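Below you'll find the structure I mean.
In this view, the complex is presented without one of its protein chains, the others remaining in place.
In this document, chain identifiers A, B and C correspond to the written order of the chains, with residue numbering beginning at 1 in each.
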Amino acid sequence: MISKLPIFGLAAVVARIAVPTLATAAGSLSAAHLLGWLGGLTAFGMTLLAVFQEDMKKLLAYSSVGQVGYVVLAMALMTPLGWTAALYYAVNHFLFKGLLFLAVAGVIYRTGVRTFADVGGLIRRMPASFIAVLIGIIALAGVPPLSGFAGKWLLYEALMDKGWLFLTAFMMFASVIAFLYCFRLIHSIFLGQLKDEHRQVREAPWPLLLAELLMIVPILVLSVRPRVLVEPLQHLVTGVFGVPGVRFASATTMTTSFGYFNAAAMMAMVVVLVVVLLVILVTAGAKPTKVNQLDIVYSGELPPSPEEVQYAWAFYRPYEKAFAPLLKARVTAFWNGVVDVVEGIADAGRRFYTGNAQTYVLYSVLFILVLAAFGLAR
Amino acid sequence: MTTETSELRRRVQLWFGPQHPGITGNMSVQAWLEGDTLTAGVTHVGYLHRGFEKLMERRRFIQSFPIVCRICVPEPDTNEYLLAAGLDELSGLAAEVPQRGRWIRTLVLEMSRLQMNLMTLGGHIGAMAMGAAPNWLIALRDLVLDRFEELTGGRIYHMFITYGGVRRDLPEGFAERMEANFRTIEEKLPLVDNVIFDSSVFRKRAIGVGVVPEEWVDEMSLSGPIVRAMGIPRDVRKDFPYEKYPELDFEVVTTTGSDIYARAWIRRQEIAQSMDLIRQIFRKMPEGPYCAKLPNMLTWTIPPGQTYVRAEATRGEMGYYVVTDGSDKIRRVHVRAPSYVHGVALLERMIPGTNIADLAPLMVSLQVCPPEMER
Amino acid sequence: MSVKHTLAPFSAWLQAFSKPFTLPDRHGYREGADRYRGWHINDTKTCIGCGSCAEICQNVAIDMVPVDDPVTGDSGLRPRVDYGRCCWCALCVDVCPSGSLGMSNEYIWVEADADAFRYIPGVDPKPWDSAEKGWRQEEGFDLVDHQRVPMPMLDPAERTRTWAEVVVGYSREEARREASRCVECGLCVAACPAHMHIPDYIAAIRDGDDIAALNIIYDNNAMPEMCGKVCTRRCEGVCSIGVQGEPLAIRWLKRYVTEQFDDLSDVVHAEVERVGEGKKIAIVGGGPSGVTVAYYLAIRGFDVTIYEALPQLGGATFFGIPKYRFPMPSLEKQVKLLTDSGVTIVTNHRVEKDEMRQLLRDHDAVFIGTGLMKPYGLRAPGEDLPGVMYALDMLRDHHIGKTIDVGKKVVVVGGGNVAIDASRVSLRLGAEVTIAYRRRKVDMPADEEEIEDAEAEGIKIVTQAIPLRVEQADGGRLDFIWGPAEMIQEEEGRRPRPKLIEGVENHMIVDRVIVAIGQGAEHSWMPEEIAEKIADKRGWITVDENGMTAYDGIFAGGDLVNSTADAISAIADGLRAVVGIQKYVGVLPASEDEGDEPVAIAT
Partner (left out) sequence: MPLGVKIAWSLVGVLVAIAYGLVIAGIIRKVMARIQGRIGPPVWQQFIDLGKVIFQRTATRHGWMFYLAPIFRAGGGIGLYLLVPVVIGVPALSNFSFDGDLLLVMYFIFFGSLGMALGAADSGHPHSPIGISRGLSQMTAYELPFALAMVAMAAEVHSFSIHDIIMVQQGGILHWNILTNPLAAIAAFIAFLGMNMYAPFNIVGAPQEIPVGPPTEYNSVFLSLMMSGRAILAVAKIVLYMDLFLGGAHSILEAFVKTFIIYFWSVFVGAVFPRFRTEQAVRFFLGWPTVAGIAGVLLVLIR
């Protein structure tokens, strides 16, 4: 949660300082484009790295960095639609990533492990956490009908609107890669085989669940009516650019110069379909018998233990192999360069990042104060 | 909080077989998967163990022939021939086997090699989910099976070669019908070449995959196409000629690479070779009786003795060690089956590091015939 | 990834425009190949139920089961195939001695009931019963040996000059080779009147154990050497190998075994309980049945006495069979075993009426085996003429040493073994012999081999010749007049009857006419009260299942009782009487259920 604060900081900084300078500079391709590609590459690279993590917290961490990449990219667009997208994305990301961190924290708290291969099948013991993570990853992946899609939609419309075609396709690619780790997150923790030592694990503590609920409710509200958030953001953006990025064709349909999207209709369709099909499934045909979790079609042999039939380690090894040239050989030099720069910056930054959350809050407060001072000064 | 993940949890245990479309018969491979790579594999046999060798000790000589063909279902004739050759040698009947009988035996052996190679060649690409070529090759194999049906009365279990010769003479017009089949096969084979050896996907999947190192050849007593794919011209038909092979004109097919592609290539060449040999056989076969005068099957006894006979199956060197004790039953038979070496020892050694997707093509290219392993 | 390797595979689509390899549903069943090994078929008419198919089946898929309408002369069993076990190897077809079993080229059969897949081919009707194609036996591949080991014989030219035995006999190696042809079906056991354990002794011969073989033979035959030489061998008639090839030389094998030992007493060791100690049995007539009863009762401890009218035991086998077939030493060897077993033999002693009554009083039981001694007449004018003689009389006289003059030319009327024997004896006495027989050669009751031998020795056979009359001719010779006959099939299933073609007369000038038409019983020695009770008008004696006549304590057997008039039937009668007598005197339980094998004599 705290990690999202800088985004607002960035937004504020860019709004106050950069826009006037960058936007006015004619042919400001260089700076904005550079920032855009930097954001895009961050989104892609970090997402890819998240896919190969064996540790759930690391996965979420990489994911977060990747998501920030989108926001940075959207910011760099310097258009009203782009800024709407960036801010919507930031808020939305705050919600689902917070939800995911809370839920995963609950799992780690109860099981004491945070490697994917060490858990599994927890849906039977922690269904509430599972639903939280499920909602979280659907939102994160941007799959309709949850709120994440609106963010992606806004981003792509903004990118196209700006004419950054390659970045659009590249971001589509990157966001699909996100599915990989999303699935892994939910599968390796909650689905598949429950380990023997976790048979007695209890549901996450209720304060945690309550906090998750506090995140879930806004996500669901946003899913049905993204307007709730988009409209205030429009005001903000209009404040900066003078024109709104998104218009509302009806109460629920958002339109841009490129496309349209009716979130409520979307949600209604999905809900109706799922309900109807569930009814069909339950009523038609023979009544299914529930079988033991280890009672699987196993080539005619007996599954030895939950451990040995849970596919969790090195989940995307073929994908890793496919990207091996990218991850290692060819662009090592480039990435080394990037790493050097980033590390340089990070080293500088590390003096401030003490690792103490309260310090960060202090920084934030200070930052806002400075910002306010800046604003007052104008 | 544990940070180390145990070996047990890193890997997944998968069973290929006994009920698995990727297994080449009634066996299973218990494999451990990490990511997409198999780290270890153990073969399990015994799913069709009928104790062929033991069964033979309880049967009269002639009664063993319906049994041995089951030792390798797709290629039964090598087994029939080897048992017949062993008994011929021990009983002294070998001198009485008529020339035509020997030619027909050679014909049957070569037809059997032909049809087995047709099937296995299709298996190479079938294990990679290309449906057309295996279907064609199975259809072409069926043409050979049609001839087998005509000659022996059965398509799969021929039970045709016995001691003393063979059970029937060639039917009228057999060679012509075989030639017509060969023309069909030769007409279709270029198509097969196109989709197998000229297929970019097959080349990507097969070249450099499943390489058997040359050092293993003598260490593990490998034989057959596996060895010939390394460039070693090892072939029982040439090295220890039997029946009418010395009178036939052929060269041992070899290539280099020792990978799945090379072994498929060897089989493709041996298909052509078999057809050539069968044509030669038809040209050279004399008229005459096809079977020696057989003793009464119920009372025949063979004097004590032991012998080792061998023949080239499509999988490699196949051998029978036959012992008789003067009674009307075999004392002991030991079957030296190439699949045992290739399908158990070699396969287990090759599994670590193999991609899960390559296991089925690898097994096909090693040509594992499970009943041979458990006789 | 070159362009070629990307595009070349698309040529596969060419196949889509060619004819498919598979056949459409509507094509129906694809016919199996001409030699296809499909469902079994069986010609139950030629099948003899030998069970060789069941024997060779390595899956034990074939059972021999009884069927409702067995043909006489076979086992009454037919193979039932269980397709749950069958592996379609067709070895059963290849081995089938009768060649009746085959496989159709039908291979598809759908049935919900699994039990339907166990059926009796040929008996349970199936659609493919009449299939033309399928796996059949083929010449050139035989799993059984159809060729008999040839029996060395004297040269025909040499035979006629001597009384030496025509058949030389097998050597040990030959016998073993011949014995190894046996498929051990056991049809012969059923066919043999005495139910000898034929496959067992053949197996013993094959294994080289002649002593065991002899002992098995002595289980139920007290005159094996005689049988080994002159038996009518019904066993060989039913021998399964004989259907398509030459039957196993069962008789010669038996002969081989008995010939190996000079003194049977050293070898034959019947291990039976001597239950009959103290019981006295009298036997009237020393023929095969009498000898059988005597031997098997003697080894059980009975006190047995044989009364024989002729100077030697053996009955018809002694006086009726020429010495070139059954030499005296062979007979003597068997008689010696009898003596060694403790039988009292009284020869040259004809039992008369009073003595018979006395015998009945003195003994626990009396066995009558006097045989048929009265020859049938020619039943044609001129049969009283001098020079017309009866074969039986002639043979007997010849054997007991009387000189017989048969002249230069002889006609023998009849077609049985006696006729052949008389012919061959006449031939050896220096005559030119013709046989006149009413029916065709195939109808002749004599052994085929005998006929062949006779013909080889130069005897002429005139068939379909009905004697009309015999007239006196010049020079003391006789004119044998006969008419040709045509064969008329009067009733389906019976053998055709000869019908005289009127108006044609053939003449044959001969020195002697030997009549060998048959013989009947003669009971003049028997007390009337017994004869009336046990014999019918024609002299036949009827016995019950124990061999006992209507007169309490009198058992009978041999030609008197059965109509087959051969030695082995007489032996079988004797064996039956052995059991019957033991039951009668109370040393065996009378119930039938006790012995499931009534002829289990020695074992």
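To be clear about the criterion, a residue touches a chain if its C-beta (ideal position, glycine included) is under 8 Å from a C-beta of that chain, and two chains touch if they have at least 3 such contacts.
For clarity, every value in this text was computed on a predicted model and none was experimentally measured.
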Chains in view that touch the one left out, judged over the entire complex: A, B, C
Residue among A:Ala251, A:Ala284 or A:Leu302 that touches the chain left out of view: A:Ala284
Selected residue (touches chain absent from view) among A:Leu38, A:Ala128 or A:Met160: A:Met160
Option from B:Tyr81, B:Phe148 or B:Phe202 whose C-beta touches the chain left out: B:Phe202
Residue among B:Val12, B:Leu83 or B:Met159 touching the omitted chain: B:Val12
On subunit C, residues whose C-beta touches the chain left out of the figure: 9-10, 12-13, 15-16, 18, 20-24
Interface with the undisplayed chain - residues on subunit A: 121, 123-124, 134, 138, 141-144, 149, 152-153, 156-157, 160, 163, 165-166, 168-169, 172-173, 176-177, 179-180, 182-183, 186-187, 191-193, 253, 257-262, 265-266, 269-270, 273-274, 277-278, 280-282, 284-291, 293-298, 309-312, 315-316, 318-319, 321-323
Touching residues (missing chain, whole complex) on subunit B: 12, 14, 20-22, 33, 36, 125-132, 135-136, 139, 195, 199-202, 204-205, 355-361
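Note that only the chains that are shown with their structure count from here on.
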Lowest number of touching-chain links that must be crossed from subunit A to subunit C: 2
Busiest interface, counted in C-beta pairs: B-C
Identifier of the chain whose CA centre is least distant from the whole-structure CA centre: B
Cα-centroid distance, subunit B relative to subunit C, in whole angstrom: 53
Of all residues in subunit A, the ones touching two or more other chains: none
Overlap residues in subunit B, where contacts from two or more other chains coincide: none
Residues of subunit A defined as touching subunit B within the complex: 54, 108, 112-115, 117-118, 298-301, 303-304, 307-315, 317-318, 320-321
Sites on subunit B touched by subunit C in the complex: 59-60, 62-67, 132-133, 135-136, 139, 142, 146, 149-154, 157, 159, 165, 167-169, 171, 188, 191, 194-195, 198-201, 203-204, 289-291, 293-300
Residues of subunit B touching subunit A in the complex: 1-3, 5, 8-20, 28, 30, 33-37
